[in-house]
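Here the complex is missing a single protein chain, while all its other protein chains stay put.
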Amino acid sequence: MSDPETFAAGPASELDGREDHAPGDAPSEDAGYWVHNANFGLALSVLLTAGAFAVVRSDLVWGPAIPVALLVLAIAQMGVQLVFFLHITTGPDNTNNVLALAFGLLVTFLIVVGSIWIMDHLNHNMMPMQQLMQMQP
Amino acid sequence: MSGDALPAARETLRRRGEDPHRLGHRAHGREAVAGTGRGGSGPASKRIVVGYGFWIFLLSDVILFACFFATFAVQRDATAGGPTMRALVDMPRVAAETGALLLSSYACGLSYAAANARNKLWTQVLLVLTGLLGLAFVAMELQEFVGLAGRGIVPQRSGFLTAFFGLVGLHGLHVTLGGVWLATMVAQVQFKGFRPEIMHRLTCFNLFWHALDIVWIGIFSIVYLMGASA
Partner (left out) sequence: MFGKLTWSAIPFDQPIPLITSIVLILVILGVLALVTVRGWWGMLWREWITSVDHKRIGIMYGLLGVVMLVRGFADAVMMRSQQAFAVGAHRGYLAPEHYDQIFSAHGTIMIFFAAMPLVIGFMNFVTPLQLGVRDVAFPTLNSVSFWLTASGALLVNISLFVGEFARTGWLPYPPLSESAYSPGVGVDYYLWAIQISGIGTLMTGINFVTTVLKLRCPGMSYLRMPMFCWTTLASSLLIVAVFPILSATLAMLSLDRVFGWHYFTSDAGGNPMMFMNLIWAWGHPEVYILVLPAFGIFSEVFSTFSGKPLFGYRSMVAATLFICIVAMMTWLHHFFTMGSGPAVNTAFGISTSVIAVGTGVKIYNWIFTMYGGRVRMTVPMLWSLGFIFTFVIGGMTGVLLAVPPADFLVHNSMFLVAHFHNVIVGGVVFALFAGLDYWFPKAFGFRLHEGWGKAAFWLAFIGFWVTFVPLYWLGMLGMTRRLQHVWIPEWGPLLDWSLAGVAILVAGAAAQVIMLVVSIRQRDRRRDTTGDPWDGRSLEWATPSPPPFFNFAQLPDVEGEEAYWTIKLRALESQRLDPEPHYQAVEMPVNSAVGFFTAFFATVTGFSLIWHIWWLAGLGLLGAFVGFVFFAWRDVHEFHVPAEEVARADRARRAARTALLGERGAEAAAS
């Protein structure tokens, strides 16, 4: 539509003629490729899930560290599913998708961590509601 | 009327004549900007627009879940003398639920690959399989809730149980509504075939279903497993 020379500096030139990717797209390669991809993702997910259950059931991990281990495994599995099921990559054709994801994760992080932090300090400074209720005759 | 039309534009041209270097009057970016935005190609195709828009919706849905997660984290100890998370966890059932949803997600991914290869039979078979596994998940969750209610463990009991049922129930509701959507998708593929708009909807459904599995990873790790180990 327009002169490619003018816009050659943009990442469009790195796309080998392919335009852009929507999240979850499975373009160009044949179906077999995506089946292998999904198999690999499933195998990794099963491993990570089994790992999470194992961490809780056995005493492989030091007790107080279990929540951290579970969080790590959960985040790893979310990453696996993003890559192998949702086909999110770091390629130039995925910039917008990854940026949107990063924005969403930032907001999620702010809400969860912010709320926990605020309410935790509140509970430290104020008497928790249950104790207040228990004090009532 | 042309005399007083476009005063600013005429003024700019006059000043440009007086100031050959156009100091301070030059619009920036007269040269092509090597901007990061890919404006070169014009509007994106419908496929990209639909997929991206749905992606943005999913992010907003994840933020919805984040609020329920945050509430759960805050209310976890607000048991009001009632049962704690430990009393609620039934490990084999959680494992079965997790397995069902993971396999459902996997089947959904395969159905999408089949749809991309325009194979109607396999697309439909795998979509139905996706739906059955999702149904199994919902059934197990319902059975869990009914069982808990039988033991007097209901959301009205305490702030903690409210947060628990709210978070897990919201996910269950999403899976249920996703199932209704899936049923209409099966019908659409059957009667309309792989038209562009049906393919766009399949892309969106695929994204939705995977996202529900990703949310479930958070729920079984943070709600159930952490609750069982605490």
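So that you can tell them apart, the chains are marked A and B in the order they are listed, and the count of residues begins at 1 in each.
We adopt the following convention: a contact is a pair of C-beta atoms (placed from the backbone, for glycine too) under 8 Å apart; a residue touches a chain by one contact, two chains touch by 3 or more.
Since we're looking at a predicted model, the values are computed, not measured.
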Chains on display which the left-out chain touches in the complete complex: A, B
Contacts of subunit B with the absent chain, listed as residue ranges: 1-2, 5-13, 24-25, 27-33, 35-44, 48-49, 52-53, 56-57, 59-61, 63-64, 67-68, 70-71, 74-75, 78-80, 82, 155-163, 165-166, 180, 184, 188, 197, 201
Positions on subunit A where the hidden chain makes contact: 1-2, 6-7, 10, 96, 100, 103-104, 106-107, 110-111, 114-115, 117-119, 121-122, 124-126, 129-130, 133
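Just so we're on the same page, only the chains that are shown with their structure count from here on.
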Intercentroid distance (Cα basis), subunit B paired with subunit A, Å: 12
Interfacial residue positions of subunit A with respect to subunit B in the complex: 1-2, 4, 6-7, 9-12, 19-26, 30-31, 34-35, 38, 41-42, 45-46, 49, 52-53, 55-57, 63, 66-67, 70-71, 73-74, 77-78, 81-82, 85-86, 95-97, 100-101, 103-104, 107-108, 111-112, 115-116, 119, 129-130
Subunit B residues touching subunit A - in the complex, by the definition given at the top: 32, 34-42, 44-45, 47-48, 50-52, 54-56, 58-60, 62-63, 66-67, 69-71, 73-74, 78, 80, 91, 95, 98-99, 102-103, 105-106, 109-110, 112-114, 116-117, 119, 203-204, 206-207, 210-211, 213-214, 217-218, 220-222, 225-226, 228-230
